[in-house]
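Report on one structure; see the data block that follows.
Here the complex is missing a single protein chain, while all its other protein chains stay put.
Right after this comes chain A.
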Amino acid sequence: MFRFIVRRLLQLIPTLFGLSILLFIWLRRLPGGPETAILGERGTPEMRAAIRRNLGLDEPILIQYGRFVRRMIRLDLGTSISTKREVTTEFLQRFPGTVELTITAMVIAIGIGIPLGYLAARRRGQFLDHASVGGSLIGICIPVFFLAYILKAIFSENLGWFPSSGRQDPTLGATRITNFFVLDGLMTREWDAAADALWHLVLPGMALASIPLAIIVRITRASVLEVLNEDFVRTAEAKGLTENVVRRRHVLRNAMLPVATSIGLLTGGLLSGAVLTETVFAFSGIGAFLADSISQRDYPVLMGFIMIIAVVYVLVNLIVDLSYSLIDPRVRVR
């Protein structure tokens, strides 16, 4: 187990190295550059050159890359061109919001998706089955921003149940420790702040959950259908076990492997930011900031954020792989 984790973490090094090369080439191939973003159409060639020289962009690309690598080894990701603040600071301020949003969305998606997928499989061919399969198709097809606007219109503007934007009511003056607002509220015992932050997560979480939910319903349903045909389920029934035990211990546990895989991939995807949802709900996560950074050609932010997201993605999938061995003893890792 320990060796498995170490090996996977060591594999991360060449992965990151390769990714940094690809990213570097890809970003520099984009037309325009930070100087265009800063000066717009009117900048003179001299002004552009001055800015490029200032940012060190006039040097040969290999030297620039070498500098980037040397800094990265010291965990220094540089300074944002547009905000002039440390990339790490920007990240630590925004990523917690994305994490909270991802967790909310996945809790909704898993909490509804697995029971619904199980019931659909158990009632195969009946109304609930058709409804959940059809519903999940709609869930995949509806554009997230559209769903986000509808949720906002109904639950926030019309019914007024949930706040329409932001991560927390600023008038509460909540204390910040980790920038995970819910966690901060709990740690400082500012319960109203925690509840308010949680309340702000509901609508964006629901919007963001739609696609993962649809996928989890479908994968769970297919997987449960397969397991229900297995001989050991018949054995469990032959023992006269209660439906509850058969379901939990014998059906769901075996059906969870493919579901766990997809949960890992979906979580990793959500952690890289949800531009549309964040924009609709004015939710400050990394998604909107990343999108801005692309149009600003903010190279250090893009490089830094994407590298960190890659690490997070690998870690999430490492956790999923480790969870396999908890679910299925046959894939014990060495």
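Quick note on the criterion: contacts are C-beta pairs under 8 Å (C-beta built on N, C-alpha and C of every residue); 3 or more make two chains touch, one makes a residue touch a chain; residues count from 1.
Simple rule for what comes next: contacts and distances are computed from a predicted model.
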Listed names "M16 family metallopeptidase", "Peptide/nickel transport system ATP-binding protein", "Carbon-monoxide dehydrogenase large subunit" or "Carbohydrate ABC transporter membrane protein 1 (CUT1 family)", matching UniProt entry of the absent chain: "Peptide/nickel transport system ATP-binding protein"
Per the touch definition above, residue among A:K152, A:R218 or A:H250 touching the missing chain: A:H250
By the contact criterion defined above, which parts of chain A meet the unshown chain? Give residue numbers in ascending order. 125, 229-232, 234-243, 245, 249-250, 253-254, 327-330
